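This report refers to the structure that appears directly beneath it.
In this view, the complex is presented without one of its protein chains, the others remaining in place.
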Amino acid sequence: MYVSIIGGDVGSCSDEDCAKAEELGEKLAENHHILVCGGRGGVMRAACKGAKKANGTTIGILPSADREEANDYVDIPIVTDLGMLRNSLVVLNGDVVVAIDGSYGTLSEICMAKKFGKKIFGLDTWDVDAVVPFEDMDELVDELEKVPL
Amino acid sequence: MYVSIIGGDVGSCSDEDCAKAEELGEKLAENHHILVCGGRGGVMRAACKGAKKANGTTIGILPSADREEANDYVDIPIVTDLGMLRNSLVVLNGDVVVAIDGSYGTLSEICMAKKFGKKIFGLDTWDVDAVVPFEDMDELVDELEKVPL
Amino acid sequence: MYVSIIGGDVGSCSDEDCAKAEELGEKLAENHHILVCGGRGGVMRAACKGAKKANGTTIGILPSADREEANDYVDIPIVTDLGMLRNSLVVLNGDVVVAIDGSYGTLSEICMAKKFGKKIFGLDTWDVDAVVPFEDMDELVDELEKVPL
Partner (left out) sequence: MYVSIIGGDVGSCSDEDCAKAEELGEKLAENHHILVCGGRGGVMRAACKGAKKANGTTIGILPSADREEANDYVDIPIVTDLGMLRNSLVVLNGDVVVAIDGSYGTLSEICMAKKFGKKIFGLDTWDVDAVVPFEDMDELVDELEKVPL
């Protein structure tokens, strides 16, 4: 399964939310899922870092045309030169989307994911009815496994 | 000034909100502003209809490649074949954005407008801090006139 | 009818080709067609200038997010922030496409127009079989009138 993790970029993400993203990345990799994200900092970097601890595969879909923009834990950087419109590709490439924290960029991704008909799980993120909120990481990971492909 | 009006499509927009959109479209045209919208039904159609009552100019930026998708009150239909990504163009072409009602498509537009640094006014729409909410139409129109270009 | 005129930007377009673009813009406006172009200099500016001599309507679909990028003869500037990808919108919005002169940007537009199934006429432009070449302006304009909508 491809899982898109979306959320706050570097500077806007708390240590606590980054820790959650790292834990989630690791658990997804342990369950052999492929991680898709926006390839940059904050939640994206933490999730990739976690995934690499468990030898997972990480895809980073970048806003710019410069592969060097990817964080150090991205295996497959995809450059787009689409700016914010690359957000659409980030969620489109997930079979499920998980939002952690995040500001308006993340909210735009939630909206797009909803429009694409994706299941969206949330941890400490926007309170909108498109997102199924979780408090507990293990519960979220359990529910993820039940999403039909 | 170019003003983007965003909001619920046909079927999701209440009669009351459509009436507000029509009134706003008319007032904007009276003030010689150009109306930009997504070119389809609901709030978009009502706003265009209002603008044409006052001889305004209406631009409809359509998701499909088919100009016939535009409502009857669009003067300048722009086809994009970009689907939901055309939302970005709708808000980018406004100097100010006004949201009326609306679901996740509208919320994605609010997010994009925020990212583009646009001023966003709201009538009976999403309660997020990127949007300045108004209850009174005249007050909204007055504030619009004060937005610096 | 909407007619897209594509071709060399300022600096890459000869005086002779710009004169042709201006003449074509004027003739299209006389025949009540709406001119669509990329909104910038060279062939685009000349065509818009010609159209305005005959009181035509000109639409300029710009690569940037800045309306000021439009040449002085564009009535309806559409900003996109899509860079080169806006080329797709330029040809998509024409019922017919006319290429005058032009380099690789123009050739990409010819390819896209071909993919969209558009009729493409050419004056002193790329020699590829997607383009119907003309030497004589009046003949081109006559043929344009025969394109079924």
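Observations
In this document, chain identifiers A, B and C correspond to the written order of the chains, with residue numbering beginning at 1 in each.
The rule we apply is simple: a residue touches a chain if its C-beta (ideal position, glycine included) is under 8 Å from a C-beta of that chain, and two chains touch if they have at least 3 such contacts.
Computed from a prediction, not measured in an experiment: that's the story for all the values here.
Here the missing chain is touched by one residue of C:21, C:78, C:107 or C:123, and it is C:107.
When the missing chain is restored to the complex, the residue among A:30, A:81, A:124 or A:143 that touches it is A:81.
Of the candidate positions A:5, A:59 or A:131, contact with the unshown chain belongs to A:59.
Across the interface with the omitted chain, subunit A contributes residues 2, 59, 61, 65, 67, 76, 78-81, 88-89, 92-93, 116.
Mapped onto subunit C, the footprint of the missing chain covers residues 84-85, 88, 104-105, 107-108, 110-112, 114-115, 128, 130.
We adopt the following convention: only the chains that are shown with their structure count from here on.
Put simply, the chain closest to the centre of the protein, by Cα centroids, is B.
Between subunit A and subunit B the centroid-to-centroid distance comes to 31 Å (mean Cα coordinates, whole Å). Per-chain CA centroids place subunit A at a distance of 42 Å from subunit C.
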